[in-house]
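Only one structure is covered here, and it is reproduced in the block below.
Every protein chain of the complex appears in place save one, which is left out.
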Amino acid sequence: MAVQYNLKRADFIFRNENDWEKILSRTLQRDKQELINELISSELKGRGGAGFPTGLKWKLTSEAKADQKYVICNADEGEPGTFKDREILTKVPFKVLTAMGICAHITGATKGYIYLRGEYKFLRPDLEKAIKEFEYYCNEIDFDFSIEIFLGSGAYICGEETALMESMEGYRGEPRNKPPFPTNEGFMGKPTVINNVETLAHAFTIFKHGAKKFYDLGVQFSRGTKLFSVSGDTPKPGIYELELGMSLQDFVDEFGDGDTKAVQVGGASGFLVPRKRFGETSIGYKGKLTGISLPTGGSMMLFNSTRSMFNVLDNYLEFFREESCGQCTPCRVGCQQLLIGIKAVKQGQKPASYLDKLLKLTETMQLTAKCGLGQSVANSFSSIVENFREEMIY
Amino acid sequence: MSKKISITINGVVYEVDEGKTILEAAKEAGIIIPTLCYHKDLCVAGNCRVCVVEVVGQTRLAASCATPCHDNMEVLTNTLKVRNSRKQIIELLLSEHNADCTKCYKNGNCELQELAAEYKIMSQDLIDLVPHKFYSVDMYSPSIIKDDSRCIRCQRCVRTCAELQGVNALSVAYKGDKMKISTFFEKSMNEVVCTNCGQCVNHCPTGALIEKNYIEEVWEAIADPDKHLVVQTAPAVRVGLGEELGFDAGERVTGKMVAALKCLGFDSVLDTDFTADLTIMEEGTELLSRLKKALVENNKEVKLPMFTSCSPGWIKYIEHMYPDYLDNLSTCKSPQQMFGALAKTYYAKARKLDPEKIVSVSIMPCTAKKFEADRPEMHDSGFRDVDYVLTTRELAIMIKQAGIDFMRLPDKKFDRLMGESSGAAVIFGATGGVMEAALRTAYEIVTGREVPFENLNIAPVRGLEGVREASIKIENPLEAWAFLDGVELKCAVAHGLVNAKKVVEAVRNNQASYHFIEVMACPGGCLGGGGQPIPTSPEIREKRTMAIYAEDAGMPVRKSHENPEIIKIYEDYLKEPLGHKSHQLLHTKYTERNRY
Partner (left out) sequence: MDQTTGLITQLAEQHGRTRDKLLPILQGVVEQENYLSDETMIKIARELDLPAAEVFGTASFYSFLEYKKMGKYVIRVCKTITCAMKGKNQILLTIEDMLKIGVGETTNDKKFTLLQTNCLGWCHKAPAMLINDEVYTELTPERVREILSEYIKK
């Protein structure tokens, strides 16, 4: 490709972590408020998809009054097309553990958990080893913090923070009502910081190199770098650390196979961007795509012109129909209606105009569903139906 | 005492206590927000999403039942967005629901139907999901029918069975489109720890959980010229029946109830209260006999505390959960079953009726009574003692079907021989009533004096707290009861199975030294039973409670042992409490059951 691209690669996450002990011990010496300010000034946002400001989260939890607090690492990576957390935990687990330790120091927690999805069970032995080493060091420097692995058992919804905590407490992974928020009432009713694996890895970078180094990368509202999980019709599937704020066109120029028809940004709960919009779309927390922050865990799936967008949407809706926890009406019934609805239009049992009824339904789901799963179905549904309507019809 | 904050609802400012939810604040302000999964008796779920409202500044709608107010919050409950969302939610529920209302038992009394009517759902654009669902109907239990095709998954039944009753026969299973309300391994209700208390039926907004009704069977029996129809009515029915027929909660309709039953065609309209008095005679004597064995003979075999045995939900509960305490149960049958046994023996004989031609029907506030009548051991008369059990709700249906203008009925009296009762009997319908009735009689038997409470109203056992305690010191007893001199008779009362559990655990852990414990499976006692009019709420139960005690206060006879028909049945037939005839007809055995 003779095209000039503007993707900025970076290499903070997977860079070696051998100095973790030094980073941990020196950071634990620092003033807690100072550390919070550093994290806030970095403008790091949650990398799991929700994009909540990490500094604020740690600040709120540190201010909450309780006799016990927790730090949880959300390793329930389940968004279709996302596989970066697995890589982080395999290659640089100590960064995650150290960041958890620093978080514990700041917030006053003494216990940490890693909620590891059941599908990653094979990671457990090595992760346990790393934890042992980590705890040994903590003991050496008189730091009261221990970490335990909690294994998931095959439920995508447990990636939602309150569903995750329900699961850890021995219940069905059904999201809770918010408020209260985990920063006040989380695991076992205690103030809890729950962060994505990648978020913690970035936190490590910030505490190691300083907030400015992180802040200077990326663009306004979307500071720093992000790991992108690239798959689908691409000659370069894999994990790439890129600065946020890139144009999707540049991304496709780099990663497309020359025939890219559309890109799914953010997994099944994200948005499908058609070719004609690549140029006007940027990837970050306040992308040009919508006024709402992009729920991107960094999943980028490329589809070329051989792919049927109907099959793609069908696949997503099947996924949501199964993985919904089922408790709230708009999501449980809505997902079923959307799936059976597009099938009916495709088979000619319902007129094309029925798609508009379904679009309205997704709006209702977005407004009324109890958690992010039900609220996000509208993203892929509307972006696919609006941009590829002709493929939905008989 | 709590801090006040100000919120604006639909443009008007209100001062509310901090911590109240939007729904509660709106209610105080006189604004009605529709709900489905919300129920006053239960913890907040926030899953149906019907109660959504707009909060200014937030993009998404908030569930008002689950969202606490904060200072300067601005809420809008009637915008286009809100109404359209609610309408869509109802449409979604209807698409997953067997919406053939004309063929549903709850037609006319269904909360989903009410919402659909309110929002004028005139068409269904969405696709009907029911054919894809393979819903099943569980009809195996004699008390409760579970119809999954009518379930809106509000989880009220699960929360009821868990929080109110502590039985946990129902839970939520699977996820996604397969999510449903289920028993252990989807076994039928009849096979699991379900106690048949029917609280789930009381709390279900639709027709997913209903009582098994025997209306047609009873109509047929009434129509059979060969059969003599005997009916008994439980004390709690007379303070609940009115609610189904135009009266406010807490209105006593005893006379009209009797008149209606006569209109329906029952040959003898008799009163369960009669056998309630009988139960006191038998159970009171049993208690004193156990106390004697324990205190005088030092008999280690005798089991104390003694638990009452008139609540079949409680009986099934203890058979499942605490079979090691079965011997602590009184061996007395419930008043319903005592009546059934006597109707086809004592009554048949006295009225010169062929017992084979007698059909014995009972009107109960209770669904567990249907299971009780079905128990294999309830055949001591030589026939099935109670043939059909109708709930208060079923009786109301029959009255309506018969075209009776209930409100204009003149009061009638019960028939003779098993129709007279005391105030002590009618209070069986309230939690604490059995205890109070027993004390009124037992104390007098032992001391020769009335219970030392004003107007015989034993206040410590009354009220609606989950577990209540009372103790009476026996001083200067009659000579035959000298061994009780100085004994402090310790009693406890529990209602709602979750409180029964507390009491049994306390006994098991030696944290309590009670002699006598009354347990009612349903919150409020029988007046809050699974067969009573729907809806139920703490306020409604309180009104019914006041009605019961008012009925008691107005009775000419207030103590079971002074009921002339009771005196007669012992003289003519039973001879003495715990005598041979009593043991034959009025006492029973229990069965250990599984624990899933």
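Per-chain numbering from 1; labels A and B assigned in written order.
The rule is short, and it goes like this: a contact is a pair of C-beta atoms (placed from the backbone, for glycine too) under 8 Å apart; a residue touches a chain by one contact, two chains touch by 3 or more.
Values in this document were obtained by computation on a predicted structure and should not be read as measured data.
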{"item": "Omitted chain - touching chains that are shown", "value": "A, B"}
{"item": "Candidates A:64, A:268 or A:340 - the one touching the absent chain", "value": "A:268"}
{"item": "Contact partner of the left-out chain, one of A:27, A:167, A:192 or A:281", "value": "A:167"}
{"item": "Of A:20, A:120 or A:207, the residue in touch with the unshown chain", "value": "A:120"}
{"item": "Touching residues on subunit B - with respect to the absent chain", "value": "162, 167-175, 182-185, 192-193, 595-596"}
{"item": "Absent chain, residues of subunit A that touch it", "value": "77-83, 85-86, 117-122, 150-156, 167-173, 188, 229-233, 237-239, 264, 268, 299, 301, 303, 307, 311-312, 315-316, 318-319, 322-323, 325"}
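In this text, only the chains that are shown with their structure count from here on.
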{"item": "Centre distance in Å when subunit A and subunit B are each reduced to the mean of their C-alpha atoms", "value": "50"}
{"item": "Subunit B contact footprint on subunit A (complex, rising order)", "value": "155, 157, 172-174, 177, 179, 292, 321-330, 332-337, 340-341, 344, 350, 354, 357, 360-361, 364, 366-370, 375"}
{"item": "Of all residues in subunit B, those that touch subunit A in their complex", "value": "44-50, 52, 59-61, 63, 66-68, 81, 84-85, 88-89, 92-93, 95-96, 125-127, 129, 132, 152-153, 155, 172, 174-179"}
